[in-house]
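Shown here: the complex without one of its protein chains, the others still in place.
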Amino acid sequence: MTKVQTSFEESVARIQDGATLIVGGFGLCGIPEKAIQALAEKGTKNLTVVSNNCGVNDWGLGLLLENKQINKMVASYVGENKIFEEQYLNGELEVELVPQGTLAERIRAGGAGIPGFYTPTGVGTPIAEGKEHKVIGGRQCILEEAIQGDAALVKAWKGDAYGNLIYRKTARNFNPLAAAAGKFTIAEVEELVDVGELDPDFIHTPSLYVQHLLVGTSYEKRIERKTVQQA
Amino acid sequence: MTKVQTSFEESVARIQDGATLIVGGFGLCGIPEKAIQALAEKGTKNLTVVSNNCGVNDWGLGLLLENKQINKMVASYVGENKIFEEQYLNGELEVELVPQGTLAERIRAGGAGIPGFYTPTGVGTPIAEGKEHKVIGGRQCILEEAIQGDAALVKAWKGDAYGNLIYRKTARNFNPLAAAAGKFTIAEVEELVDVGELDPDFIHTPSLYVQHLLVGTSYEKRIERKTVQQA
Amino acid sequence: MSSQRENIIQRAVKEVEDGTIVNLGIGMPTMIANYIPADKDIFLHSENGLLGIGPYPEEEDVDADLINAGKETVTVKQGGSFFDNAESFAMIRGGHIDLAILGGMEVSGQGDLANWMIPGKMVKGMGGAMDIVQGAKKVVIIMTHTNKEGESKIRTECALPLTGEKVVSRLITDMAVFDFTPSGMVLKEVLNGADVKTVEQYTEASFTIDEALIDREGKQ
Partner (left out) sequence: MSSQRENIIQRAVKEVEDGTIVNLGIGMPTMIANYIPADKDIFLHSENGLLGIGPYPEEEDVDADLINAGKETVTVKQGGSFFDNAESFAMIRGGHIDLAILGGMEVSGQGDLANWMIPGKMVKGMGGAMDIVQGAKKVVIIMTHTNKEGESKIRTECALPLTGEKVVSRLITDMAVFDFTPSGMVLKEVLNGADVKTVEQYTEASFTIDEALIDREGKQ
């Protein structure tokens, strides 16, 4: 059964107003450019977005911010975005800051059917306030709960019609976690390959995590901090 | 810094009497044959062994049972081994049965620094007795704790001198989890490849999880249930 | 194979819907694979780390590194994938498996399942069964309706230690098909020449009868 779709517009139309959306990417690296753009055009409202960062002013999740489509952002670092700061300061945007490793693990737990876990991360900090504490193996920990998405948007390098995906270099980041934690996962790929072409020993996201697969073209892949060797 | 060692005998000599040992493999598939044999020859005693199964009478972890080197076995299924049954029934062997997914997750948690997690698996069964219960997201769960090994024995297909590993087909199974959860991980491989030969996008066990790497020769790879197409 | 088992398998295979991910338990459930029509695009999941189990290999293709959860040598279907056991049970626990078909020793009227230990006998272990019954979207149990002594295996309460509480979606025996609903166990079908009366006679747990079945079979 092929999962290949041809219209980003139709795929993102499956996402309802008020949905919780998990979005892959780290900074602007490995973000699902095309699905985000389609969602910005669609104008879906009142979203809770879970993603490590929130794009920049005019790119990535910043496009959804600009349109005021996001009610709540769950992220580990949001420092690259002026619009974010404005909306946060005037109370339009709710923010839940989560330590990056805890965020990754909560999303992983959402995909893996682990409703909660204990971690030492954040003990003694504002993050621990109001959370259940427990000493396990001599270590003080706090309870963190899984995050599941009504939908997930991910970006892969290559994929096949069944939905098997592979990622490239550090563009992998949160994408496989998001793919597994979304009840309805829309994956965009740079290249659609024949079924059987991906080596079954080296598939990053097995097919069953993906519901829709689309091929994107002309990826911008913006770079936030281009650094090169000093001559 | 190379992790390549040449003597299984010397590597397993690092494992102390009374150690907790996590061993990769599912049934006889993907088991660290050579390290187990060396450990049987060494005779290290009073081991707690964590592994999905316990080998058969004369192969795999069965060799350690035969030598009475195992005090306690943590496994999900131990039905293939007569010696196991004898030692269990006459009280020589302590057994902790763990649901397979919980076992995998507890070992994964051990490697990942997650001291404990909640799971619905086992609720309402003898496995849940004496364990903390908690309702999370409307689901009754029990608390399970991480498993770490003083050492781990794993078997990979190929590895490089830094300790990067790849596994083949279903011989992967518990091996990557064991590798990460062992404080001292001994990996045996069928083939040592040059550093740089393994594609960094497709490494199953990154180098930092491995302490010793050895090349095994003449793998037996016994098959428990050979099944073929009916003509 | 006994015709009783054959009948159960024939009925169970109808549970397998096109385009789904299915986990088949060890033993009788594994045999269902051979009955799945070739035009159905099914991915079979094996909890030892394989999505897309193919047929048993030809003699020359036997590979010790490629087995199913029953430790039988198998092949991999095109488009399949291998992964570690934590990932495999993430799939199961995380609700990514559409259907699991497992064997049973006892099922209760509330949908409790016992299929892993008999007190007093050597315990072999539960393997992945406790995870699968909690995680699969739909859990279908297949078993003979009665034990060798002719006693009902569908009990008011399970006497054996449980594998999971209220986890069974559907039960298929050689005589009947039951569904488990919030209002109790419902008889959906009678099979292989059995009638509602016979099913009632051989079923310890109480159940209601589905309206559609009453229409077909008549009130008894």
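Observations on the model:
Lettered A, B and C in written order, each chain numbered from 1.
Operating definition for what follows: contacts are C-beta pairs under 8 Å (C-beta built on N, C-alpha and C of every residue); 3 or more make two chains touch, one makes a residue touch a chain.
Here the structure is a predicted model, which is why all the values come from computation and not from measurement.
Partners of the chain left out, restricted to shown chains and counted across the full complex, are A, B.
Seen across the whole complex, the unshown chain contacts chain B at 1, 108, 110-114, 160-162, 164, 180, 195-196, 198, 200-201, 203, 206-209.
Taking the complete complex into account, residues 26-30, 52, 75-79, 85, 88-89, 95, 97, 99-105, 107-108, 119-127, 157, 167-177, 204, 221-230 of chain A touch the chain not shown.
Note that in this section only the chains that are shown with their structure count from here on.
The chain with its Cα centre farthest from the Cα centre of chain C is A. Separating the CA-averaged centres of chain A and chain C is a span of 35 Å. With centres taken as mean Cα positions, chain C sits 29 Å from chain B.
With centres set at the average Cα position, the gap from chain A to chain B is 33 Å.
With touch defined as above, residues shared between interfaces to two or more other chains in chain C number as follows: 76, 82-83, 86, 89, 92-93, 134-135. In chain A, 112-114, 200-201 are the positions where the chain touches two or more neighbouring chains simultaneously.
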